[in-house]
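Only a single protein chain was left out; the remaining protein chains are all shown in position.
Think of it as A and B in the order they're written, each chain with its own count starting at 1.
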Amino acid sequence: MPNPSRPDYDVAVVGGGLVGSAIAWGLAREGQKVAILDEGDIAVRPSRGNFALVWVQGKGLGMPEYAGWTKRSADTWTGFASLLREQTGIDVRYDRPGGFMPLLSEAEVVARAAQLSRLHNQPSMVRYAYEMLDHAAVAKEMPFIGKDVVGASYCPHDGHCNSLKLFRALHTGLSQFGAAYLPNHRVERIEPRDGGFRLTTAGGEVAAGKLVLAAGHDSARLAPMVGLSAPVRPQRGHIIVTEKTTPFLKFPVGYVRQTDEGGVMIGDSFEEVGFDTSVRNGVSSTIAERAMRIFPLLGRLNVVRTWAALRVLSPDGFPIYEQSATAPGAFVATCHSGVTLAANHALALAPHIAAGRLPEDFTVFSARRFDVPKAA
Amino acid sequence: MTEMTTRYDLAVIGAGPAGLAAATLAAERGLTTVLLDEQPVPGGQIYRSVTRNPVRNPGILGGDYWHGADLVGPFRDSGAAYRPGTTVWSVSRALEIGLSRDGAARILPVKHIILATGALERPFPIPGWTLPGVMGAGAAQILLKSSALVPSGRLVMAGTGPLLWLLAWQYLRAGARIDAILDTTPGGNWRAALRHMPGFLRSPYLGKGAALLLDVRRKVKVIGNVTDLRAVGDGALRSVAFRQGGGPERSLPADTLLLHQGVIPNINLANATGCGQHWDEIQRCWVPTVDEWGASSVEGVSIAGDGAGIAGAVAAEHRGRLAALGALHRLGAIGPEERDREAATHRAALAEAQRGRMFLDTLYQPGPDFRVPKDDTIVCRCEEVTAGQVRDAVRLGVGGPNQAKSFLRCGMGPCQGRLCGPTVTEVIADARGVSPAEVGYYRLRPPVKPITLAELASLPKSEDEIHAVLHP
């Protein structure tokens, strides 16, 4: 029986995906005694659908603070990757050659240029470089680009990593920090108790001084138990992976990237289908066709896997970071850019949580922004 | 030839005994039926090349093999369409088949599907099993059946199970030299199998099997109770190391090592379709869960033959016919009385064919050391992941194969876990001290066989599907 006056852990992080793992690693690095509560081998696992981009360009229209938060994480990533390598010996293969967003018609070029200029004209927008390139300029970097590529936007701050290695590095690091990873601990109930929290889970009771909800879709269910809200919904995306080939593509190109191991990942799609993760051939086919227009040589490669995963989307698509007003010590963190923001989650957000409160500048990420007054 | 634009009632996938028998019966009873097969000629693996065999002396392969021709003739006369050289890479719950032929992919909608995907050799992970010179005994038998190839140089065969002995017998009849057979059947298996002896005594396997075994034992050096088997070599096999019981390590020089420890259902297509499956404790493998008509948990998808649990070639043809009757009934072509009446003879024949199976399954169950290898042994051949790495991942909290995939990439290569799945499940189960049933299996997705991106791009797309890819 856990003793409520002496909790088992300083912090319980609910969710063992990339968001939860990065925050937990950051907390453990701060010296906190951490438990990560996760589900079993079969779970929704949105973070397995990530595209491994550390991506800056185009993000934050409607919330410039998010653009700044993203840029800051990308800037922190090199150091973050070094810390992981020093601790675990695992190189997560972060590389920042800059990223291209390919555009396949004049209309797409015009729309992209307008979107980026609106983004960068926002008041209090972080300043960083980006360019609109024509076909010739793109072909200079990637001569094998398809003739259908009219142009691209390019941002030197974009990069990518190997997200499976990131995942393994975080868990290896957590283990080395002495954190407890507890699979098969789906959380059923959370009760604030004696200034801490008691969690009733499928794997037994866990008591912790503080609580971080990083449970992806399940945060929507759990947040109200501690006076928070996480109104997230699933949005399905498809990913296609080819066999390994010799390296030919150094840059992440929006929907296409080559991993350090040689396989080519091709994404994405946007479907509102609830919690259905089945793969639709027609969607994969559309993605494949578009990828071949960007890089015709991809057509010859064999597809070895396709899968679909569910993005964790808030109503405006931006992250939610919030601390509970009614249950101090409870936090929620949710976003759909778990790779890009991993550096921030580990090195910027976790120290605040360890200290017990989020500073003022996080209020912009509060879910209270969705509380619109009901029409009379 | 009927074009693929025909709307078929029934598609049968796989032209081994189950598929041939199912397609024949269904077509004879009036279903428009198509048989899709990856091979260029019918027969599956067990009757591979039976219609076009380069081995002139029929006595080499034995009478059971040539029985396959009895299935091909009626199939040809049945009116079923036949599409050899066709790879099926997807079956959806909507009964749409993704297939690829001559480098072109398409989607074929049907009303009922019978998966007759057969068996594959159980992985036999030992140190060095990836070296050139080491291959499956079943693979070597395919070389004999389809290309009249036999090993030259020094040959060691190792493992357990009927196929190993059958192949040895066939090699002897073909005049090939076998240096040694290393029998890995655990000594305790005989004791466990004895209680199933009464069934086996009435089995069709007994007479033939015993004669064959004696014949091989008379002519080849057989070393029993073999443990700690290793393939040794640098760049290619040079020798085979092993122990007999707890004895000292011994070594045999070898150019070819043929490994075998039984066959398991080829479940990838069923799994990716979403068909429920369960762990079989005796056969130590995952088996799709089907009813007495072969119907899986997915409406309209049946599974027949060894793909629905290993029972052998003769049982497979009867299971194929039962699945066809089930499909005829589901599609309204026959009533329940007619179905049951016709099924009676096939059920009786099936029971006859399965008699003695428990004895064989128990006797030839591979020992734990050959299913749960030591740390230095590669389990995933594609991504070159060792058993030790899997155990390290378990220590980090990985509880099942899908988590292991994320940590290690095991099962992520082109074979899609066919050669590592059972081992990864058993290694995790062993490390966690739980049953394989609790650990589970890879969750697979189409394509279950690779298709090119261009083939994928050529498939039909609905407005809705195109819209899903437009950036919001």
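Odds and ends about this structure:
Keep this in mind: a residue touches a chain if its C-beta (ideal position, glycine included) is under 8 Å from a C-beta of that chain, and two chains touch if they have at least 3 such contacts.
Rule of thumb we're sticking to: contacts and distances are computed from a predicted model.
The unshown chain of the complex is recorded in UniProt as "(2Fe-2S)-binding protein", chosen from "Glutamyl-tRNA(Gln) amidotransferase subunit A", "Sarcosine oxidase subunit delta", "(2Fe-2S)-binding protein" or "ABC transporter permease subunit". Of the chains on view, those touched by the hidden chain across the whole complex are A, B. Summary of contacts with the chain left out: across B:Arg381, B:Arg432 or B:His467, the touching residue is B:Arg381. Annotation: of B:Met135, B:Val398 or B:Leu453, B:Met135 touches the absent chain (contact as defined above). Screening A:Leu297, A:Ala348 or A:Val364 against the full complex identifies A:Leu297 as the residue touching the chain left out. As for the chain not pictured, it touches chain B at residues 38, 40, 45, 49, 52-57, 60, 87, 120-121, 130-136, 138-140, 142-143, 146-153, 174-175, 235-236, 255-256, 266, 381-384, 413-415, 418-419, 449.
Contact between chain A and the absent chain runs through residues 144, 243-249, 261-262, 297, 300-302.
Note that in this section only the chains that are shown with their structure count from here on.
Considering their complex, residues 90, 92-93, 96, 98, 107, 274, 395-403, 406-409, 412-414, 416, 439-440, 443, 445-447, 450-454, 456-462, 464-466, 468-472 of chain B touch chain A.
Residues 16, 38, 40-42, 48, 164, 167-168, 171-172, 175, 181-184, 240, 242-243, 261, 266, 268-271, 278-292, 298-307 of chain A touch chain B in their complex.
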